[in-house]
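Encoded as structure tokens, here's the structure I'll be asking about.
Every protein chain but one is kept in place in this view of the complex.
Up next, chain A:
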């Protein structure tokens, strides 16, 4: 092959990926860089945004315990949501996988169906069921005399975790489901023939093999919950803010864009660190199962 042709070949991959690369740079990297820059700008009630380089916003976030509380709550909710989805989603996927043909596709649809409905609609559904005195479930339970006061759900962390877990469940189920698909269909029979009972089979044979699926599902659910906006906004509102709703309020209500940008950047950096770190840990721990 001539040198010119070789050079042309070397350039081909770049030329072919150029459109996608430009889109990526244009709509993701540039706005992201601008947001990071914005977090170092100054802002005043009357002077608006001043394009200078100061650490005021970052200092405020670092020193004011209000922000620490906000971030702590964000990650606490994300962790609890992740645990809840793993606890319910993994058995759900296992049961689903054992169902026979027709039922399997039906229930898979039931699990994935909610993805077709907007997060807002799904969260408002919870509000209709549990929203204060007028919530359907609360009303029923109170008229039946089971409870005297409505179950607190709106503006509580529990409510947020339950609603988020509901929204995130399909991601966990799908992720575990994918891990289950890679299992040897005879593996349970093999364990049984060696004398293992059903509990031993699940604990010693199935669990270790689907753990990577549970963990990758956990990473998805955690990062989506920590950065979720719609559900915390509806359930938590202004009373119970998380990082995402806080950034939103700074941007659109206080109009303090630089501070909002700093909150958003911190959330992004923290999430990237957590996700990349845990991913590396999982890959090392489960190297044999992943191969």
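We take it that contacts are C-beta pairs under 8 Å (C-beta built on N, C-alpha and C of every residue); 3 or more make two chains touch, one makes a residue touch a chain; residues count from 1.
Everything that follows uses one rule, which is that contacts and distances are computed from a predicted model.
**Q** Look at the options "Electron transfer flavoprotein subunit beta", "NAD(P)/FAD-dependent oxidoreductase", "SugB_5 protein" or "ABC transporter ATP-binding protein" and return the one that UniProt uses as the protein name of the missing chain.
**A** When "Electron transfer flavoprotein subunit beta", "NAD(P)/FAD-dependent oxidoreductase", "SugB_5 protein" or "ABC transporter ATP-binding protein" are compared with UniProt, the left-out chain turns out to be "ABC transporter ATP-binding protein".
**Q** Out of A:209, A:223 or A:278, point to the residue that touches the absent chain in the complete complex.
**A** For the chain that is not drawn, the touching residue is A:209.
**Q** Based on the whole complex, identify which of A:192, A:224 or A:255 touches the chain you can't see.
**A** A:192
**Q** State which residues belonging to chain A touch the missing partner chain.
**A** The list for chain A reads 184-187, 189-197, 200, 204-205, 208-209, 286, 288-289, 291.
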